[in-house]
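One structure is given here, and the rest of the page talks about it.
Every protein chain but one is kept in place in this view of the complex.
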Amino acid sequence: MAQYTLLIANRGEIAMRIIRACVKLGHDFVCVYTAADVHSGHVRLARELGGPDRLFRISSYQDPSEMLAVADASGATAVHPGYGFFAEDFRFARRVVERKRPLIFIGPSWTLVRDLGDKINTKRIARAHGVPTIPGSDRPIYDEMEAVELAQTIFAFQHDQGIAEGCVLVKASAGGGGMGIEEVYDLDTFRSVYRRIRNYAKRNLSDEGVLIEQRIFDFNHLEVQVVAERGGKNAVHLGTRNCSVQSLGRQKRIEVAPGFDPSSLTYAFDAAGVLDAITRHSVNMSLQVGYDNVGTWEWIVTPRGEPFLMEVNTRIQVENGVSGITSRIKGRTVCGREDCQNGVDVISEQIRLGLGEPLGYTQQDVSFAGVGIEYRILAEDPLDRFTPCLGRIEAFGWRSEPWLQVFTQVPSMSLGDQPYEIPMDFDPNLALGIVWGESLEEACRRGADFLNGLVLQGTDTRDEPLRTNVAFLLGRTQTLLHF
Amino acid sequence: MDIDKRTQELAARLTYIRDIFGQRENSSMAMLRTRLEEFLEKAPQLGMRELSRQVAKLEELFVLLEGKLESELTPMDRVRIVRHPQRICLKDILENVYDNYTEIGGQDEWSIDPGMIIARATIARRMGKKTVHQSVMVLGQEKGHGQEFRNGGSIKPWGNANALYYMRVAEIENIPIHSYVFTPGAFPVEDYPGAAQQISKNLYVMAGLKVPIISVFSEGGSGGAEAIALADKRLMLSHGYYSVISPEGAAAIEGGLKDKATPELIEACASRLRITAADNLELGFIDRVIQEPPLGARPEHYDFFRQLRREVIRATDEVVDSVDGLGPLRGMAIRRQAKAADPQDIFVRWSLGTGARTKLVDRRFEKFRAMSRTACRDNRSLGARIYSGLEGMLWAAHSTLRHDFLTRYKRHLLHLLEAAEAELRALRQGVGGPLGKFLGLGDGQQRRLEVAPEALERLTLLSCPEEGACRLEDTWVYVSPKSREDRTLTCPNSHTHGCLDLWGPDLFGEFAGVCSHCGHHFSMEFQWYLYNVFNFAQAYEFNSELESSNPLGYEGFDLKLEQAKRQTGLGSSCITFETHIEGVTTVVAVLVSPFRGGTVGAAEGEKIIRAAERAMLKRTPFILYSHGTAGIRIQEGTCGVIQMPRVTMAVRRYIEAGGLYLVLYDTNSFAGPVASFLGCSAYQFAVRSSNIGFAGPGVIRETTGVEVPPKYHRAFSALSRGHIQGIWDRRDIKKNLHQALLTMGGKNLYYR
Partner (left out) sequence: MLNVKEMLEELNASPYEEIEIKTPHTGVIDFVGLNPGDRVSGPSGKWLERPGTLLANLTREKNKKPICATQKGQVMDIRSELEGKFVEAGERLLTIRHFLSKEEVIGRILKKALHLFHAPERAKYYFVPEIDAKIKAGGEQSVKVREGLDMFIVSRMKRETPLSYSGPEGMIYAVYFQQGDNVDGGQPLIGVCPESQLSLIQDVVNRVQGEWEERD
């Protein structure tokens, strides 16, 4: 196997997982860090496994020039973007492969990153391939008459479906981040809302296009993990996961694989059928568009059991491990960690496929076992509206179990180690804990065990003991899994 | 006569000569000096009679040699004459040429701009035994024999605004305007109303001013001069100069701006620029030269003032005569006045009738339209020229028929149809009640919301499948070659806005040269605009055969011009074409920065005028896009300057005929063009990060000693000042232009 040097253009827990995957696959790696991250686990791990000359201090994780300058200086031949930062930045992906000294981009081709990175485009591509999407417009509406007509149809459609209180979502097509978006409950107010949004868009986004969609309540948020090889000829899925438990700002908290569990829970609809449909649609669409790396197809499932494709994430996701831990590939004994039987390390797969290796198995070779639950440990104060907290962590640890994987950039403090300062420039993610059980019930029990055994000591900047949302989870783990 | 006084006068004359001739030593001058010194040495021993005889001899010698020196004057000497504190100034003229006057533009230093004098003056003329006092509005720059507060006749924007106001007053009062040009150039500050902006306003208004305007040039410094000199008759004092730039300025540019230019280079530039009265008469930019006494007129030359009086009266008479047919005898008399005695003996009424006033403006336009026509190269064959002439005539006929004749009837018909349709609707709504029910038009009670299958399809299936699944990103027809280089660039705002370095291919390709973080616009080639905004691929270019030339035979310029033509593949810095912007037919003129800095000379002026005429003929909007212009092309001298009034007049005619004239600035637009035909548009927009102004920061520092802040000329400053009407993002220009065409023009475009 050819040996590559991967530049890891990321930090924290994902950087650590990539470092481990590189070591496992026999590739070299180059790691970057900023001044605020000197004590981060990924820096320690890189020094431990690669030595000091594998590490470069840079000014910012968000500056592509820094990454590529380091890549050239270190002789890297490929770039792994991780998640966040450059993961869905098609310009970075394009620059990486089109520069004078091209590098391999561990991720899908930049054209796919671009096309599937745009929600409207994704909707149109999905519709072109017969994949169900949320009822509504699939292109910006510029004409008021057309908009009203569309809204009218959506209300009528909801009425027909027996939805008592119909709701339409009006949003600026060029907007994002929750700005320029409003819900409308009746046609009379629609016009004024439409005008408001349109004027907002014209003034702030210089494009007055507006999208009009059905607003769906009480849905489940499901994801399909797709794995495809370079060239996009072969693709399989690694099952589904349920990410419905989210906090304010759509921050995911808990992810469970598989997405539905008809064996232990009852549903108002044909849950197995839905899972089958969304995996089938996802893999089909992946093949149709020639998708060529790992990616996630995000679905919403209405209370009536209709799945609609919402978006495609053209990157590895934080919660990939929960799909990996429940998937098995025939004839493969490779696994993420030795103490976890026969899981699939999605990151290793991503690197392998990104470097051009064939998939080597088909959907028939993939099987699923048990239930995985991922808990995100975040530096947030659950008693104060989940405000992020800063401070130092003096002790952090957990009981090692064969059914448990923990990913964290916080060094597990032994005596004499420096306390870890929570850096303020990034998301407040501290650690991911993934538990596995034969059944949902067992997984939940083990999850509670894990959280109960978690040690976290430290103080925040206001000299109060550090509370993370662990406390929040402890009380309600069971009830929150309400699928 | 007191001998002492006479010798003092002689000494002063000698000093004056020395001032004029500068460093150059000269035999006549040496002789005068030795003679004077000898005389002064001997004087104490001489008797009264002998003294008187000697002084008289000396005076004769002075007259003789001054006459000789006169013939040796170089252009630069004339510049020195004009700048000399003893040079006659406007106050002298007001006192000696006119019979009475009242200053109305302020008094001395108590004036909004002491450099600009405005006065109502009278000229007395005889009508038989009666004396008639004819009123004129006199205005001009006052150098004030070196008075500090006059600012050397360099006029601030508000001074020009004041002059313009009183020109309008003259128009209302129907009295002629006499303007005297005594300025080294306008004071280049952008404080409201802005140097460039105000000059362009002056030009625009003067182009249509319905009273005779006579201007007299003594010192005609470029834009500052044009602000009051768009006249029906342009006279020039024989020792004056009229130029696009001061010889020092030209030398600085020639010499590479850094170190001070040598006197030799300044001399050379002065003669190359052809700035003297004789030169300008030959080039056709002035109508007559008024001969001054040897070595230039000074306040003691009363004969000269009498002559000046005759000349301005005659010029005014001629203008009036040309539009307001005088009686045959008087007309003849005026025309023969060159020989005739005092023109003030023949009475000509200076207030014009209505018809004559319109005719006057037409005449003025024709006069300027004809100037500098030969100063560019027309590469068209004779056949092509005849053809284009014929084409123009056909188009004229076609437009009249279509727009004036047909539209009137079409409009009538449309109104009828509209009314009929509205009636029908009213009928249907009115019968919506009983009759409607009966007809089954609508049932209010049992409304079931049933979604038709095809409506449902619209909610769930791909709309407009013919557009493809992917909405194409904005892809540019023309992509800059700069985007092929693998390198990064730093945004100039990075230290204040924290912009990351930009990758060249992203920046110059997809981003169209706009910093994705702060919105700073890097400059782009003109082709980018031609193809991505003006749809040049489908455009019809015209008059490309009109090429820049070297009308003054400016030394070394032929080579530079050839080089520019070779490098850009263009014949001049102006491209004119007819195109469709989102379906709207428009005529576009583009000033191209890489061709000699986008400077405007005779060819460019002519092309823009023809483009405006074409737009007028075809009744389309006219867009002038300045990709960058450094000003008037100095190597063309006054052939360049004259484009300011010329083009402004053409544009005004187009606007008055009902056209929509829109200006778009990009990169750096400065000086003459901004102060005339660009600045006079009511609709001026700028591309972000562009600079607009009269003179660059370096020139301002040099001429005024004022340091201007770094962002002084930014488009945003121009916007706050009210110069431009809006700032556009480069990527939205096409959209904004189209919207502008629709909102400012309406659907049936642009003709009232």
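Note that the chains are named A and B in the order they appear, and that numbering of residues resets to 1 at the start of each chain.
The definition used in the following text is that a residue touches a chain if its C-beta (ideal position, glycine included) is under 8 Å from a C-beta of that chain, and two chains touch if they have at least 3 such contacts.
Only a predicted model underlies this, so the values are computations on that prediction, with no experimental measurement involved.
What are the shown chains that the left-out chain touches?
A, B
Out of B:19, B:501, B:555 or B:613, which touches the unshown chain?
For the chain that is not drawn, the touching residue is B:501.
Go through chain A and note every residue touching the omitted chain.
Residues 34-35, 56-60, 63, 65-66, 68-70, 73, 379, 387-388, 390, 424-428, 461-462 of chain A touch the chain absent from view.
If the hidden chain were put back, which residues of chain B would touch it?
Residues in contact with the chain left out: 486-490, 498, 501, 503, 707, 709-710.
We take it that only the chains that are shown with their structure count from here on.
Which of the residues in chain A end up touching chain B in this complex?
60, 62-65, 91, 94-95, 98-100, 114-115, 118, 120-121, 124-125, 127-129, 132-133, 135-139, 150, 153-157, 159-160, 206, 214
Can you check the complex and tell me which residues of chain B touch chain A?
Residues in contact with chain A: 449-451, 455-456, 458-465, 467, 469-471, 473, 486, 488, 500-501, 503, 505-506, 510, 729, 732.
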